[in-house]
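Only one protein chain is missing from this complex, and each of the others stays in its spot.
Letters are used for the chains, namely A and B, taken in the order the chains are written, and counting of residues starts over at 1 for each.
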Amino acid sequence: MIEVLPESAGSGTGSGALLEVENLHVEFHTRTGVAKAVNGVTYSVDAGETLAVLGESGSGKSVTAQTIMGILDIPPGKIAGGAIRFRGVDLLKLPEDERRKIRGEGIAMIFQDALSALNPVFPVGWQIAEMFRIHRGMSRADAKKKAIELMDRVRIPAAKDRVNDFPHQFSGGMRQRIMIAMSIALDPEVLIADEPTTALDVTVQAQIMELLAELQRDSNMGLILITHDLGVVADVADKIAVMYGGRIVENAPVHELYRNPTHPYTKGLLESIPRVDLKGQELYAIKGMPPNLLQMPTGCAFHPRCPYKQEKCVSEVPPLHTISGTRSSACHFWREVLDGDAQ
Amino acid sequence: MGRYAIRRLLQLIPVLLGTTFLINFMVWQLPGDPFAARCGQRACPDSYISAMREQFALDQPILVQYWHFLKNLLSGDLGVNFNQVSVATQLADAWPITIRLALMAVAFEAIVGIAAGVLSGLKRGGFLDNVITISTLLMLSLPVFVTGFILQWLLGVQLQWINPTVSPEAPLSELVIPAFVLASLNLAFTARLTRTSIVENRRSDYVRTAIAKGMTNKRVVAVHLLRNSLIPALTFLGTEVGSLMSGAIVTEGIFNIHGIGGLLFSAINNQDFTIVVPVTSLLVLIYLVTNLLVDLLYGVLDPRIRYE
Partner (left out) sequence: MSEANEKTRSLWHDTWDILKRRKIFWISLVLLVLFLVMAAFPTLFTHKDPEFAELARSMEPPSKDAWFGFDLQGRDVYARTIYGARTSIIVGTLATLGTVLLGGVAGVIAAYRGRWIDSLLSRVGEMFLGVPYVLGAIIILGTVAPVQSNPTKTMIMGVVIIVLAVLGWPVLMRIARSAVIQAKHQDYVQAARALGAGPFRIIFKHLLPNSLAPILVYSTITIGSYIGAEATLSLLGIGLRSPVISWGIAIADHTRYIRTGAHAMLFPAAFLSLCVLTFVMLGEAVRDALDPKLR
């Protein structure tokens, strides 16, 4: 397994993974000030690997994904530094035309709300077939056949009859399947799924996650799964990057993270999951509000909400401490968190 | 959709009956003497008055009168004016010219208006956007007749590029400037509507998806963005076909075009009202039918619309 790079291992060669994000900085320039939405994020994913990026809204997890994809609105967004390497080539330095060819072919993305992400005035089959027609130059008829095959593959019942239906004629789960079919059309090497199940019912959520895991196994894609829901990722992810206030605060293989979190934020998240064995007890909730990106707290962004807070946390930004080969934590007091000694 | 169309068609009937009844009532019933000041400067000849009274059954109760009016309208017998000129003949001569003018105006609105709106929406805040925004604001503010007189004075009198007035045959080439004048108001509206929807849809999720799919910038705009953004502009153009007729009265008056508008223009000046009732009735019918067609077209353009 590839090691998650700590922030300090900044410039240079990189790890040689399939897709690497290195020390990425993204800002939004608004009337009221500059919001540093992504503030030095580094992560990587390899073929066949699933990276879960976990964080609440505003943590920068979606902005990072949009920057990888090249669909960030510029302006107001601005890439202030860093590199995104796909097969060793920095995407941020590529001319737009070459970058475009990678979208869909090399890296594909599925979005949270398939209803608004699919074009309302074109049939779903047409929208899937468009991938083959534009990237591969296929004829309309061949592309449509391929679209039906894909719809079958993501298990849309009676795909042949529904290929000419419009997005609004499908249920939420079916729409997300169409979105998935469209994204895997050209066998991309990396698939980014931005909150793919958030808009769906719980039972449908599980089906979609299963489908994604299965597709990934079959084609050996690298999968970046962006979510705010710890419960969703446990069964699918290999490793997790937890984001807070535009930074990565913890990196860990999934099972180690669940067993022994090393950052108070992760710990808080884990404790706020309802558990059957603790039935009857009061559910833990992280107190306070997510940080305002325009007025970030000094030092560690999490300190106003942190039970381990010390003076050092207010004055000093914690670096990403390497704990072991595959683990790191951006907490001055990660040892105390690991031992479970809240102050 | 078929059933919806039929129901909408049935709904047209009471509106149409109501409007024509009202128009008929106002023209023939409301004034104490319907022939006072109706024949230009002179008093109406007695023969004309008695002929009209008979044809429109002006001595009968109002519903009988209305029945006569409907019967006349449907059979195409629209009577004669006080100079014994057949109203039906006048209309038949004038329609083709007005239709030519109106179609040309609609073409201007659609082509120039949408193109300007798309350009200004795509380059929002740029130089071209500012130029288009200011010129559409001016076009919206200038009453049609001011635009007409200015162009007539500038192009016809000062520069002598065009004939200030249009010849009776009204060939297409002479109708270009009048059609532009007629189109100006709706053209400006179309441009703005298109601009707004381009600006709004540009940030929409499905446009972002199209970019993420690796589509070229050209295709994202021309296929994904445009198709959605044209819907409001096209429906607007459809519903405003009726309002073109208001403009046509003024435009045809200015450029001396012998169309329906010109006919009405001179009819008002000569205080000849026989022509007003049938023309208005026809225009109302056109307005209602185009509105219905637009509604149905809307369903074709936007598959999300469901007819209930």
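In this section, a residue touches a chain if its C-beta (ideal position, glycine included) is under 8 Å from a C-beta of that chain, and two chains touch if they have at least 3 such contacts.
Nothing here was measured: the structure is a model prediction, and the numbers come from that model.
J.: Name every displayed chain that the left-out chain is in contact with.
T.: The omitted chain makes contact with B across the full complex.
J.: Would you mind spotting which of B:98, B:120 or B:280 touches the chain that isn't drawn?
T.: Final answer for the missing-chain contact: B:280.
J.: Check the options B:18, B:76, B:96 or B:126 and report the residue that touches the missing chain.
T.: Considering all chains, including the one not shown, the answer is B:18.
J.: Of the listed residues B:78, B:162 or B:250, which contacts the missing chain in the full complex?
T.: Spelled out, the listed residue whose C-beta touches the missing chain is B:250.
J.: For subunit B, which positions touch the chain that isn't shown here?
T.: Subunit B touches the chain not shown through residues 11, 14-15, 18-19, 22-23, 26-27, 30-32, 36-37, 137-138, 140-146, 149-150, 152-153, 157, 164, 196, 199-200, 242-243, 245-246, 249-250, 253-254, 264-265, 268-269, 271, 273, 276, 279-280, 283-284, 287-288.
The rule is simple: only the chains that are shown with their structure count from here on.
J.: What whole-number Å value describes the gap between the mean CA coordinates of subunit A and subunit B?
T.: 54
J.: Under the definition above, what is the set of subunit B residues touching subunit A in their complex?
T.: For this pair, the touching residues of subunit B are 203-206, 208-217, 219, 224, 227-228, 231, 301-304.
J.: So in the complex, which bits of subunit A are touching subunit B?
T.: 69-71, 73, 96, 100-105, 108-109, 111, 113, 116-122, 130-131, 134-135, 166, 168, 182
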